[in-house]
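These notes are about the structure you will find just below.
As you look at this complex, bear in mind that one protein chain is not there, while each of the others sits in place.
Should a chain be cited, it is by its letter among A, B and C, assigned in written order, with residues numbered from 1 in that chain.
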Amino acid sequence: MPKNKFEFEATYKLLESKLDELKDLSVKLDCDFSNEIASVERRINQLKEERYKHLTPWEQVLLARDLERPMTRDYIKLLFTEFIELHGDRLYGDDPAIVGGVGLFCGRAVTVLGHQKGKDTPDNIIHNFGMPHPEGYRKAHRLLLEAEKFNRPVLTFINTPGAYPGTQAEERGQAWAISQLLLCLSKLKVPVISVITGEGGSGGALALTVADRILMLSNAVYSVASPETCASILFRDIKRADEMAAALKMNASALKEIGIVDEVIEEPALEPLQDSPVFIKSLKHSIKKHLDSICSQNIPELLEQRYLRLRQIGKFHE
Amino acid sequence: MPKNKFEFEATYKLLESKLDELKDLSVKLDCDFSNEIASVERRINQLKEERYKHLTPWEQVLLARDLERPMTRDYIKLLFTEFIELHGDRLYGDDPAIVGGVGLFCGRAVTVLGHQKGKDTPDNIIHNFGMPHPEGYRKAHRLLLEAEKFNRPVLTFINTPGAYPGTQAEERGQAWAISQLLLCLSKLKVPVISVITGEGGSGGALALTVADRILMLSNAVYSVASPETCASILFRDIKRADEMAAALKMNASALKEIGIVDEVIEEPALEPLQDSPVFIKSLKHSIKKHLDSICSQNIPELLEQRYLRLRQIGKFHE
Amino acid sequence: MFNPPYKKKNYIDLSGAKKNHPSFDSREGNFSCPSCSAWLSEAQKIQNNDFCPRCSYYFTTTAWERIYSISDENSFEEWDANLSTLNPLEFPGYEDKLAKAKEETVLSEAIITGTASIGGFKTVLAAMDARFMMGSMGSVVGEKICRAMEKAIFNSLPFIIFCCSGGARMQEGMLSLMQMAKTSAAVGRLNDAGLLYISILTHPTTGGVTASFASLADIIIAEPGALIGFTGPRVIQQTLGEKLPPGFQRSEYLLQHGMIDIVQPRLEMRSLLIRLLNVHQGGNHA
Partner (left out) sequence: MFNPPYKKKNYIDLSGAKKNHPSFDSREGNFSCPSCSAWLSEAQKIQNNDFCPRCSYYFTTTAWERIYSISDENSFEEWDANLSTLNPLEFPGYEDKLAKAKEETVLSEAIITGTASIGGFKTVLAAMDARFMMGSMGSVVGEKICRAMEKAIFNSLPFIIFCCSGGARMQEGMLSLMQMAKTSAAVGRLNDAGLLYISILTHPTTGGVTASFASLADIIIAEPGALIGFTGPRVIQQTLGEKLPPGFQRSEYLLQHGMIDIVQPRLEMRSLLIRLLNVHQGGNHA
């Protein structure tokens, strides 16, 4: 089981470096291999695309956690024409692991909330690796009530390993902060759309994912616990995490199938997401489509559907 | 200016001790002075009663602060047939300077809130001298929303030097906790009655005194700032506190006159309040009378009146 | 001291269950008292009537014992007893675990729901059982809680639940996690109906149960010394190397930190519930 996504990418890295050598050589020897180079390039990309279409569940987990993927602040820049960040829970602190504010999406005022991981280790320390303290959830709670006051739809972007598992977080009521947010969202009188962009980890992700529509990027994951935690609890053996990644059925297509996710947004295989205009356009288009649809519903009807959506989840026999 | 209430009581203490000596002597010498003794006793009580009717404003402040007066927990015992204390703000802590819970008053379920001072120094340290932290106000806020959920009237008992003026309290948003409580009470959809039982000190007292009816014990005080603070700010001389006690018009009759207090409950001059069945009965009767009256109103009307009650306070010309 | 108005009955045979009574701090038949950390053997524990001989802490008990301990004699009527779990993810080994849990506990799942009178007050009552896969919340637990809450709303009855859980049930994946949102939304409807909701947190209540319906009650009671939190203390220590403060995540600690209303000993639980029900019905005894 690979430890990071670069292990399963090693073959292409190797091929690509060989190709670079060939290019250098062609320049140095002053002979034209451009047709051959282009052909090899195409072949590598084909292989790569094929490989990305058949990632193992564990590779999907690694890809979903990749710090090079866009984070909430990137999506805000990519999708919004205006954004003003708002801070603080008005109770205890401001949590950098959750970003919140107001902005304009396709000309419509919305409240935005999302987990924020860092781009590298120092940045990740500032953002606590995207793991919120109770203050983060309470900031979200406050901004949700403001969204309700101003009748503004809400967009949430999900990307967190989970709520922070520390003593201070427990002391200040991590469980209380999460449950109050679940309750708040379940009856918030404005439309809510969630987009799972990377790692949807446990209750810490769920707290911002009670919504009228849930979209999910094709390489994102969403699970009850990380495969590592699951392996450690069930087998006391963290090395079986890749098995658990498969058993937990945590990828986008599996979650679409059981009705937890409404739409999967296909990611390009060969480009970074932030550099793909096709991807950005398709994400923007999907959000807009769902937003237009739920904004046209009356609120009591929307809330009834939001309740039923949750109410019917579960498999059992009588 | 006396430093505590025992200074202005010194004359009676002296007379009473002389009377005790006389009693001792009459026993020792075996001669009957009972008539004379009774007559002197009556005279002392007359003087005392007369004196208590003409306390200086500063003496009233001292009396209002007296730790021998009943505290919120005492009033709950004296007035309620059932009381279950509830704890915590569900955010950060439980503040012993504010007591809250549910109980039965004259057969009616009510939510009770009140400042709690200690009976002596160790007890006072536990209760932080009745000076709440933000957690106290947030506990009150939570219990008020519960009262609203269950359509239960609210009774508050006021007795505090003020909100705690410390770094931790500031750090956790003392001002925010108080303002949110003022706003909450101003639109809470259940009847609210406040009883100022001792020291009503500044914003820390006001936070629990936004009500449909405000009752006040005849020796309680209620002011924008303590006379000491006022003297220190205006004259940089805390010794002029007695002057300020007069200037601030902080006693029950003055506040009744300007319409901030609805009814003054007369205190007995010669007995401790908790030992006076007449006083307890009259307090209970007054609360019940006002409660019956406001409980019979419909809520929108009650809230409109509560708003207007606050809205019309202030003196100015145009 | 309150005397329960009933005698323990062998309603179902618990002898098999007893033997396998799981303890979250057990090592080879010995039990650590969750309150005072004293170690005692299975024999000592039985001899002491499930009380800790050192601090009087009352050990983890069963859902049926919970129900008998607070409800009026013969008043409990069970609902949805036949609801049982599938293996929706085809998670390896799940069916075996379920079968073993059912056999050992004589329960169909980790929760019992129904209606009961408590001191004459009609209520909807639920109790979780830690012996059934650590009281973890899967589809059935979530569904039974929601159905019970909805029946409370339909009949305008107070809702009372004894919580006790290791968290979400891993083997049901996202279906399990979603029960947190589902039960929290049902609490929202209880609130809208203005109904009293009391949760009683017992040892241990952690993870997804604490972070959903358990912490959303109007009144939250805890048994003395119970472990209550989101992340379990071992995970905190392991993942972060953080030293845990004394009494961390115990009931008394939570009371001090503002998270719960009352810490109440088990034997006085019934009398407290009756007093609360009485006040909430405006002193008008049912």
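Everything below uses one rule, namely that a contact is a pair of C-beta atoms (placed from the backbone, for glycine too) under 8 Å apart; a residue touches a chain by one contact, two chains touch by 3 or more.
Given the structure is predicted, the values throughout are model-derived calculations rather than measurements.
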Where the missing chain makes contact, among the chains that are shown: A, B
Per the touch definition above, residue among B:K28, B:H54 or B:R311 touching the missing chain: B:R311
Touching residue (missing chain; options A:N4, A:N151 or A:Q168): A:N151
Options A:Y75, A:Y92, A:W176 or A:Y222, residue touching the unrepresented chain: A:Y92
Touch with the omitted chain, as defined above, among A:P57, A:P70 or A:G103: A:G103
Interface with the undisplayed chain - residues on chain B: 163, 165-167, 169-176, 178-180, 182-183, 186-187, 202-203, 206, 209-210, 222-225, 229-230, 233-234, 247-250, 255, 258, 260, 306-307, 310-311, 313-318
Touching residues on chain A - with respect to the absent chain: 81-82, 84-94, 102-104, 107-109, 135, 139, 146, 149-151
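By definition in this document, only the chains that are shown with their structure count from here on.
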Closest chain to the centre of mass proxy, which here is the mean CA position: C
By number of C-beta contact pairs, the top two chains: A-C
Centre distance in Å when chain A and chain C are each reduced to the mean of their C-alpha atoms: 34
Where chain A and chain B are represented by their mean Cα positions, the distance between them in whole Å: 55
Per-residue overlap in chain C, given as positions that touch at least 2 other chains: 191, 215, 257-259
Multi-chain contact residues (two or more partners), chain B: 90-92
